[in-house]
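Below is one structure, written out as structure tokens, with a few remarks after it.
One chain of protein is taken out of this complex; the other chains stay put.
The letters A and B name the chains in turn, as written, and every chain counts its residues from 1.
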Amino acid sequence: MELFLQTLLNGLLQSGIYALVASGLALAVGVVGIVNFAHGEFLMIGAFLAWALSAYLGVDPLISLPFAALAVFGVGALTYRVSIRHVLLAPELNQMLLTFGLGILLQNLALIWLGGNTRTVTTPYQGSSLSIGELSVGGPKAIAFGLAVLILGALYGVLYRTTLGRQMRAVAQNRRGSQLIGIDVERVYLIAFGVSCGLAAIAGVLVAVLLFASPTVGLVFALKAFAIIVMAGLGNLTGVLWASVVLGVSEALVQTYVPGGGGWSDAVFFLLIFATLVFRSFRGAR
Amino acid sequence: MKKMLLTGVLLALSSAGAVKVGALLPLSGAGSVSGQAARNGYLLALEEINKAGGVLGRPLELEFADDGSSPAKAVPEFVKMVTVEKVDFMVGGVSSATSIAISGPAKQYNTFMAWIGAAAVPVEDAFADHKYFFHYHPWSYYNFEAILDYFKHLRVTKKARNIAIAYEDGPFGSAGINDTVAAFKKAGFNVVMTEKFKTGSGNFGPIVSKAKAAKPDIFYWVGYDTDALPLATEIKQQNLNVGLIYGTPPSWPVGFEKNRLADNVAGLSLWLPTSPNSQSRAFVNAYRKKFGNVTEEYFAPLAYVNLKTLAAAINKAGSTDKDKVAAELAKTNTQTPFGPLTFSRSNKTRYQGFKAGSWLSFQYLADDRVPVYPLKSAKKTTVWGR
Partner (left out) sequence: MSRAMDGGRAVVRRPDVPLRALLPLGLFFLLALVFPFLPLGERSEYLLQIAFFTLVAGVLALSWDILARSGQVSLAHAAFYGLGAYGFALLGKVMPWFLAMPAAALIAGLISLILGAVTMRLSGMYFAIATLAFTEVVRTIIQNLPEATAGGANGLLVPALLGGNARAQYFLAFGILLFTALVSLAIRRSRLHHAFAAIRQGEETARVLGVSVVKYKLLAFFISSFLAALGGVLYAGKTFFINPLETFSLANSIAPLTTSIFGGLYTTLGPILGATVLRVAEEILHNSIKNGYLVVYGLVLMLSILWLPRGLMGLLRRGKHGGDV
């Protein structure tokens, strides 16, 4: 019984990272429709910022978190201005090539400047955990989960309760129409994409604390984040959280109860997504 | 002696150019950390070789090629080295997949290869019938011999009996895992858990929970540097009661030693910058003088030894004739930062350099990596976790 409860907890905690990485992507791809293949690289910048500030200035990653988010928001906004803006009217596939090129560029810049080494951050709370009887809840992962809930909640609030949010949804649905009714489409896209990148950086800071920073740190998580937001349904923010939890817990169950299950966890993750998409498509509701 | 010197001079005068060596390394892509480290090792060796008079009386020439950690790039680069740059010898090679991919052209051109990495057994199969293949790095099965030796020592001194194994599900972690389990059992250990994980995922919660139920004395993991911290974190958080956490990643994260979670974590390495042997100290000093820092990557001294021994063999052979150089290189018996180097048969290849005896086990103690086994090179005794 304890093992079962601990397994559920393990899955829940892992899903926090998934949801955190997916939250920014859900805004860019899901809400405003910019397919960003370089999302993982923005995450990587956040992770390296956290690492650099911690290693050279001794700033705790959780304190540098807002700074990293702001800095990467700037990078994202700049990226939008000089490149993405120009492909928005072109076929969607062009965005993919553009952001794919951007991803290669950023990843290799990091490789030149910092080398391919894996770097880790040291914080006093890294190994901390909360014990409930025999169960244990890892501190940093709990923080990541909390942040993911907070961010997705805030995004939801902004999208459905504020003018900016309504504009974002309007722009995503009908760009020309939005322009006609006086929405500053450019500004809306810029903010949405910048925020999406800033959120990637927040995820990156947490990933640096939990795991590591390296030029390729974004790859694993960005791939899964893409799958998660699509499973949730594009534009469905609360779905991102549910999808993450379902996937995280299923992975944990397989890893614990199937012999050699660690080798099957990816299969289960992607099989669930595959099945969900196919099932939904045949039910006709999407 | 005089005669040999004379032939050398004559040869140098008569041959069109200097001896040329090509180094194929992953300077970009997944293996770039090891590749860049090896590059530095080669540059240092090149400088020393040429300061000491070069090869066959001429300065040695060294060309680098980047295999991009991918077979599709390695093949053209290798062919370019051999046919366009017309190198006399090839060195380098880190990844196993790229090394296998070039085994075709290597045999076609009958290329002399003094290879540093590529430890997977399929590489051994691919080069089994190649006449001029010298392999410096121990094959993966030698690693295991060294580990088993250490664990047997822990059984005697710490009463270690139960081993939990966690390995990454890619080719690195899975190499020979079945044989590993069988060998542990044969040696009288109980393998209480064998589990796979996905490298880089940071998802160790379930594995550690499982290990907790299995109550191991040694937690043995095979993965990459990216897994070191998340695993140590999870073990601490779930409070796994274990005597030793032992890992064998190809390299460790930068700055890991300063993390308190690293305390007492043990691992396997061919070499540590703190190794007391005099060759190693000389290497570290020379490296610091040239590059201004100390490297942690064993591929740097491995590449250094690789080029220096090759240059020495060419000089002894007095020519670039492959058979003569191979005969001389095979006779190598020299002290290196890893201990003595000689070539002997492995399971399938003719010229295998370092074997099980070159590995050493260390432990992270007080912000540093300290050798704890084999006892002849140990600086401290193993700190047992309970």
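One rule holds in what follows: contacts are C-beta pairs under 8 Å (C-beta built on N, C-alpha and C of every residue); 3 or more make two chains touch, one makes a residue touch a chain.
Treat the numbers as computed from the prediction; the structure is a model and nothing was measured.
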item	value
Among A:83, A:128, A:179 or A:236, the residue in touch with the chain that has been omitted	A:83
Which residue of A:63, A:105 or A:154 touches the chain not shown here	A:105
Selected from B:40, B:103 or B:238 as touching the chain missing from the view	B:103
On subunit B, residues whose C-beta touches the chain left out of the figure	27-28, 64, 66, 70-72, 75-76, 79-80, 83-84, 86, 97, 100-101, 103-105, 107-108, 120-122, 125-126, 169-171, 173-175, 178
Those residues of subunit A which, in the complete complex, touch the missing chain	29, 35, 37, 83, 86-87, 90-94, 96-98, 100-109, 111-112, 223, 226-227, 230-231, 234, 260, 263-264, 266-267, 269-271, 273-274, 277-278, 281-282, 284, 286
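The working rule: only the chains that are shown with their structure count from here on.
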item	value
Centroid distance [mean C-alpha coordinates] between subunit B and subunit A, Å	36
Interfacial residue positions of subunit B with respect to subunit A in the complex	28, 30, 32-33, 36, 166, 169, 194-198, 200-203, 205-207, 209-210, 213, 224-226, 228-230, 232-234, 236-239, 251, 253-256, 258-261
Residues on subunit A engaged by subunit B in the complex (per definition of touch)	3, 6-7, 9-11, 13-14, 17, 55, 108, 111, 115-120, 122, 126-129, 131, 136, 138-140, 207, 210-212, 214, 216-217, 220, 251-252, 255-256, 260-263, 265-266
